[in-house]
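Okay, here's the structure, questions in a sec.
Shown here: the complex without one of its protein chains, the others still in place.
For reference, chains read A and B in written order, and residue numbers begin at 1 within each chain.
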Amino acid sequence: MDFLETLLNGLSLGGTYAIIALGYTMVYGIAKMLNFAHGDIIMVGSYIIWFTFLRLDCHPSISIALAIICCVILGIVIERLAYRPLRGAPSLAVLITAIGVSSLLQGLPAILDTISKSSNNSALKEKLSGILNPLPIQDMVHTNKLVLFGVEFPISISALVTILITVATMIALTVFIKKSKTGKAMVAVSENRDAALLMGIHINKIIVVTFAIGSALAGVAATLMLTKGTPASPSFGALPGIVAFSAAVIGGIGSIPGAALGGFLIGILETFCNANSALSPYRNAIVFSVLIIILLFKPSGILGNPRREKV
Amino acid sequence: MAKYTENDRIFDENGREIVLKTEHLSISFGGLKAVNDVNLEIKKGQLYGLIGPNGAGKTTVFNLLTGIYKPTEGKIFLCGEDITGLDPIKINKAGIARTFQNIRLFSNLTVLENVMVGLSNQIKCSVAESILRLPRHSKSEKDFRKSAHELLKLFTLDEYADQLASNLPYGKQRKLEIARAMATNPTLLLLDEPAAGMNPNETQELMNDISYIRKHFDMTILLIEHDMRLVSGICEQLTVLNFGTELAKGDTSEVLNDPEVVKAYLGE
Partner (left out) sequence: MRKTNDLGLNKSFKFKNYLNYTVILAVLAVLMILQFTGAAGTDFNYKIMPIVIPIGVYVILALSLNMVVGFLGELSLGHAGFMCIGAFVGGKIASLLDTGDNANISVMLIALILGGLCAALFGFIVGLPALRLRGDYLAIVTLAFNMIITDVIKEIPFFAKGSNLPTPSLKDEYNYIIIFAIILITLAVIQNFARSKHGRAIMSIRDNEIAARTMGINIVKYKLTVFTISAFFAGIAGVLWSYYQPGINYEMFKYNVSIEILVMVVLGGMGSVNGSILAAALITFINNYGKFSEESFAPYRTVLYALILIIVVIYRNAPGLKGFREKYNMKDLFAKIFKKKTSQEKLEDIADKETKKSEKSDKKEQKLSNKVSKKAAKSAKNAKKEDR
């Protein structure tokens, strides 16, 4: 039973990675850029949930909805101000800008923190330190095991919910892209931007929609990560972001099932490493080694299609 | 044709060396045969044209010859040496240089530096010698500059030597690409649509340049071109490709009057 429990926990962690990876893969597939700041949008989302839920006593569903809305607005603003001016510029420049946006976002809570520490206004001080020193949200975490018809299953309710949300999101996204007009336009932009433009597709609009969807997923990911008990912090999204990007790359960047597959694989790998005391300190090293090996032997990932450079 | 060989080099019945020879050259991408059974035979000093409608596989033949793609079938011989499947670096050293349909200059280097990169394998100097500034470094740099300037003068580009390549006017960029290819000291020069995007005056200048290179360096040239004025003006022999296969080959005037060729170009 121990193996099964680890596997299910792995699936749950993998579900979170998959949701983050979906955000990366959507943006990478359509805007052709690595949105390095994606993890930090998650971080902002986690602060908003924490603040509204514990400080303002909002209902969890309202605080989650608020977080998602804020993430979407933030994503669109970042796209408009930092990325759109660089449309058509070398990819190296876009990537460096994304790195800049990432460290900008990470710096903001730290600035609030120093203000709260140095401020003389005690009311402001208390408010800010309340935002900045979050504790894990115990109330949101259902660590109880699932019990159905009197049988205890080796999975917690929150883990099960994570897996269900991941699968549901993946199906919804796939249907959206296959069936809706906007989704088809997204595929067109991803395949050939110039041709899509000639077909009367508004490239900028499509890319904004992509960023909005990606950032909404970041809000969802923030919720899932908080339910696992991690407290919000400035570097909340950085490492999971990079791991999830690796997952997207392993699964095949630009591919929705690929992101989910990569996310689950990495999640399971990490959980099994964690369960083994000899391997657990090296879990990140192992995950990244797998990334490097897969990239070397199959640079387009497991489900991605290889692209040739036209000569 | 009666041929004889000597030290692996192949000659035709008139004693003229065959520089490039391909046998059953083919490549498929997935199920698509992009190039199918192409047999070229280009003699020393010849100016050979490769023509055909868009998508006929001309540039793919160039990519096969320069090692960017590996053929799925067939052989390539350069001066009798089997160069099939070698990587581009070795093929360049063996003696094939090329230009590209969409210009690929080193745009952030100057015109002079572009040619100097082409000269890289002609002038030896190790990394350690350069870092330690040993005598061979300064000597090699002098040689680089001298040879590059000489080449640029031949191509009347020397006035632009210190300009960034990306700042050159279009026609000059094409010219610089040829100069850079010539800097690698090739035995066979491949030109991929050298006149694309040029106006009639520039095309005329280009034709003069190509004839000049041919005479001055006794160069063998294989070129892809759509501009029929240029093709009929300077090419001796042609191969016409259509859907990856050879449609016709032979002397230029004969091939261009071949009804099959006319049909492929103009439709029925």
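Everything that follows uses one rule, which is that contacts are C-beta pairs under 8 Å (C-beta built on N, C-alpha and C of every residue); 3 or more make two chains touch, one makes a residue touch a chain.
Bear in mind that the values here come from a model prediction, so they are computed numbers and not experimental data.
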{"item": "Contact with the hidden chain (one of B:56, B:105, B:151 or B:198)", "value": "B:105"}
{"item": "Positions on subunit B contacted by the hidden chain, ascending", "value": "66, 68, 87-89, 91-93, 97-98, 100, 104-110, 112-114, 116-118, 120-121, 123, 125, 127, 130-133, 137, 140-141, 144-145, 159-164, 167, 169, 180-181, 184"}
{"item": "Missing-chain contacts mapped onto subunit A", "value": "28, 33-34, 82, 85-93, 95-97, 99-101, 103-104, 106-108, 110-111, 113-114, 117-118, 239, 242, 245-246, 249, 281-282, 284-285, 288-289, 291-292, 295-296, 299, 309, 311"}
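Simple rule for what comes next: only the chains that are shown with their structure count from here on.
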{"item": "Centroid distance [mean C-alpha coordinates] between subunit B and subunit A, Å", "value": "49"}
